[in-house]
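Please see the structure below; I have some questions.
Here the complex is missing one protein chain, while the rest keep their positions.
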Amino acid sequence: MLAPTFIVLTAVGIYPLGYSLWISFNDYHPSNPSFPQGFIWFENYLTAFLDGQARHALGLTAIFTVSSVGASLVIGFALALLFNQRLPGLAIARTLILIPMLVTPIAVGITWRIMFNPDLGVINYLLGLIGIPSQGWLASMNQSLLSVIVVDVWQWTPFMFLILFAGVRSLPRSPFESAAIDGASRAKIFFLVTLPMMRPVILLAVLLRAVDSVRTFDQIFMMTRGGPNQTTDLVSLYLQRVNFKFFDIGYGAALSWLFLILLMAAVIAFIRYSGFLRSAAEKEAR
Amino acid sequence: MGVRIEGLWKLFGGHTAVRDVSVEIEDGEFFVLLGPSGCGKTTTLRMIAGLENLSAGRVFFDDEDVTFFEPRRRDIAMVFQDYGLYPHLSVVDNIMFPLKVAGVPKDERRRRAGEVAERLEISSLLKRKPPQISGGEKQRVALARALVRNPKVFLMDEPLSNLDAKLRVSMRTEIKRLVSDAGITTIYVTHDQIEAMALATRIAVMNQGEMVQVGNPLEIYDRPATRFVASFIGSPPMNMFDGRLNSAEELEVVPRFLGEAVSRARVRQFYEQAPSIGGVVVGVRPEHLRLGASVGASNAVVELVEPLGQSTNVYLRADATPFVAVTNRTTLQVGDRVDVQVDESNIHVMDKETGRNFAVSPDDGLGA
Amino acid sequence: MTTLPRPSLSLPGRRSAESPPWGYRARRSLKVMAVYGMVAVALVFFLFPYFWMVVSAFKSPGDVTAYPPVWLFEPTLDNFRELIESMGALSALRNSLIVVGLSTCLALIFGTMAAYALARFNIKGKETIALEILMVRMLPPIVSVIPLFLLARKFGLFDTYWILIAVYTLMGLPFVVWVMRVFVQEIPRSIEEAALVDGCTRLQVLFRISLPLMLPGLAATVVIIFMFAWNEYLFATMLTSSAAKTLPVVAANTVKPRGISWGLASAVGLLMSIPVVVLALLAQRYLVRGLTFGVVKG
Partner (left out) sequence: MPKNLNPVRGAHTHTPSRRTVLKGLGAAAAATAVGPSLKARAGDAVNLNIMLTNIPWTDAISSTIAEAYNAHTGGRVTITGEQMPYEAHYEKIILELSSGSSTFDIVTSDTIWIRQLVNNNWVTGLEPMKAKDPSLPDLNWKDFLDGPYLFSTFNGQRWAIHATQSTPVFVYRKDLLEQAGIEPPPLWNWDQYLDAAKKLTKNGVSGTAMLLGGQDACMGDWMFRVMGYDPNPPGNDFLLNDDNEPIFNENDRGVRAIERMKEILPYCPQGVFNFDYPDGPPLMQEGQAALVVHWLDMWPGLDDPSISKFAGKFGYTVSPTDNVSQHMVAGWGMFINAFSEHQREAYEFLAWMLEGPAYQMFREAGETTLIYKPDLASPEVKAQIPLLSVYDDINRLGTTYTAFPPYKVTNAAEVQRLVYEEVIAAVAGDKTPQAAMRDAEDRVVKAMRG
């Protein structure tokens, strides 16, 4: 019964991976046959270690991922608690709030680019109405990263919310009532009971979001293409440039592999450190 | 500490879960709220705990109005049906939790938790987490957590219902011992009448949101105020038969021997209480039926015999109407004809419509 | 024994006329107002951009770039007309439906089978498998797009439905396996064993007994993998040309070098969001449950 999955995985997943691993040891410029081509051992990897732009992109990606996931965790959690109230109308609002994650990232990028336009966009217009001076947003080197983070938070907080909400909903009620009766204040209940009990769900949501977040491409490409002055030049955008602007496919593959290894190391560290899979497995065993 | 509730109401949307419940519970009492599921007993308890907002009414602890106090300000302890343990904390941390949020120093916390754990014989579990221990052990931990802080009032919401039958009995006696040792006012919710009888100093029977009778266990058993109470308490349940009070003279009921057992004077007494009412329900507890060897006037046939060791349930039929009797060991066999007798004082006659028991006078066990 | 009230036969309303003190009610309604206030803020933040997109889809080129923005305008369907008439949105829509629909089905079937196997038969190293599945999700798509392009060329799959279907099936598989494994585990073995005793074959058990029980999980999974495939752009643009072009490519095409066709872009965004939003609404009851991947059992 595993066979079809295995076949698809091999044909569409493993084969391209193997191919790109091989290519990463080559100098390969399909755009320019007059360039040297062929097997060059680890030269691409060595180049990558000296590549300041790659380091820059990695740093930006780290900031982007940590702040975007962090912000959507906080907002998503707040929303999950908010929507856990039993009040009329909240069910509809809860459904409506899911819309951002359903919209095509391409369209999301274009729409926000329109709205963020410092001179013609509706956001600066609305801010102007309440007396806030207009901002550069995507065009400002200080705000561009923040702006793309805002968009990422906008689009994916609903996803985070959905997972966290499911978690909050499935929590047993009695420990909270115990805590209330045992004399704990609201804040203490939140920090001593809610948060620890939500831990596995939070870890899962963070893991899923982080893994998706580091790959974010479409929206940012539509909004800034890595600019201005490379202030939003995340790894995914840099990889796209190396592969599709410079057509340095071998180097692009090497960068991708290094990135993938780094990411895997981070994920494994996260899983080991947090005991996430272990606790899930324990749960399963019961 | 005494607990007094006055005119408690709880409405959920259009549904009335608790309807004008008032009761006064004395200091040190073991008070049981008994009733079928959905009768409002748990809601009442939760309103006393402050976990549920009340629609109307007042809650007093001694003479202090705590109606609008948050649970944490009421100085109470509660044991939940599913124990309400913190799954992420070890047993000892669970027990210490109330002390921790109260700001008790760490050494003191450890000492007190250790003492309570000792008393409940769970000292060997302290390092484990709730998912790793059994239901009975969880129950003890929950009790320990409740006891550790010496609360003024002890609330228990069906604490034994998730345990298996044997454990339930042993925990029951244990709870009674622990609570009476501590002398803490306890309010205990259950749907199990045996549990209620065994534990309570007083029982309040609830049905459809109303408190229908309050009294000590034997009062409730012997003098059920309504048809509901009569049928809810006792196992096997009270035999009930449709009947009519045709006049001040005659109680008509099938099987006939029941009607015949009631004296004219007593029929009149019933009739005077409600002259206009025709339909009644006649009830008699199985153990109040005496089975005599058939001496000519046998009026019933044995249909089934269930020897339970201690006692025997005998299923009978008389005048085409089935009923059950409880006797000591017997040699009766299926098909035997027997003579069934009953004392007039053990026959309950209840209003078919309102359910009121005419055999119990208004001031009989129900107070003023 | 103290004075106790008689069993009360009073009608509702008698005592309830006595209402809680003002302070108590006010505090509660303040809290409710605060909740609604925060919900309103959240709704504005999460819905305004979508609202703006919907509004822009019906604006004429002059209105859509107008500054200050116009709120009242004469709605026009020109954007949709242009999408269909000159940008091939209809055929792209058809392609998208075929490709995404088929790949969603395949991923569901294969993934559920794999999940069933993983959950039911004792396979060692479940933790490793879960990790590997996660890895597939982490792959930057740019790593595999060029090899896949060459592969597609070699086997004549370029610009056909098949290559995209294969890619999207792979994209969806990890998700399906992960979610469905949990749902399989939640089906009591005894139900299946009862069916076996009753004379079903293993396959019949799967299709008649287990599958219906897994439906909520399947519903949630469908929405998520459909959404990801439906919105996928990089592979769609690299592995197709005219014949199998899907909607995201059309969407990207609305960014014209001489001016973003803001109206067109909004129209295509709106058009594309409709099926996903409808699906999500239909399955939203299951979404909450399906998305916790067994970390919590809901």
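All chains are identified by letter, namely A, B and C, in their written order; residue positions are counted from 1 within each chain.
Following the convention adopted for this analysis, contacts are C-beta pairs under 8 Å (C-beta built on N, C-alpha and C of every residue); 3 or more make two chains touch, one makes a residue touch a chain.
Owing to the predicted nature of the structure, the values given are computational and were not obtained by experimental measurement.
> If I'm reading the header right, one chain is hidden. Which shown chains does it touch across the whole complex?
A, C
> If I consider the whole complex, including the chain that's not displayed, which of A:Thr95, A:Ser140, A:Ser170 or A:Ser185 touches that chain?
For the chain that is not drawn, the touching residue is A:Ser140.
> Across the whole complex, list the residues on chain C that are touched by the chain not included here.
60-62, 65-67, 86-87, 146, 149-150, 153, 158-159, 237-238, 241-242, 245, 252-260, 262
> Footprint of the hidden chain on chain A, which residues?
29-37, 117-120, 134-141, 144, 221, 223-225, 227-230, 241, 244-247
As a convention for this text, only the chains that are shown with their structure count from here on.
> Just give me the whole-number Å value for how far the CA centre of chain B lies from that of chain C.
Using C-alpha averages as centres, the distance is 51 Å.
> Can you tell me which positions in chain B touch chain A when the two form their complex?
Result: residues 49-51, 70-72, 74-78, 80-89, 97-98, 100-102, 131, 145, 149, 155 of chain B touch chain A.
> Give every residue of chain C touching chain A within the complex, in rising order.
Touching chain A from chain C are residues 32, 35-36, 38-39, 42-43, 45-47, 49-50, 52-53, 56, 65, 67-69, 106, 109-111, 113-114, 116-118, 126-127, 130-131, 134-144, 146-148, 150-151, 166-167, 169-170, 173, 177, 185, 227, 230-231, 233-234, 247-248, 251-252, 254-255, 260, 262, 265-266, 268-269, 272-273, 276-277, 280-281, 284, 287-289, 291-298.
> Help me check something: in the complex, which residues belonging to chain A touch chain B?
Listed in rising order, the residues of chain A that touch chain B are 172, 174-175, 177-185, 188, 192-193, 196-197, 199, 286.
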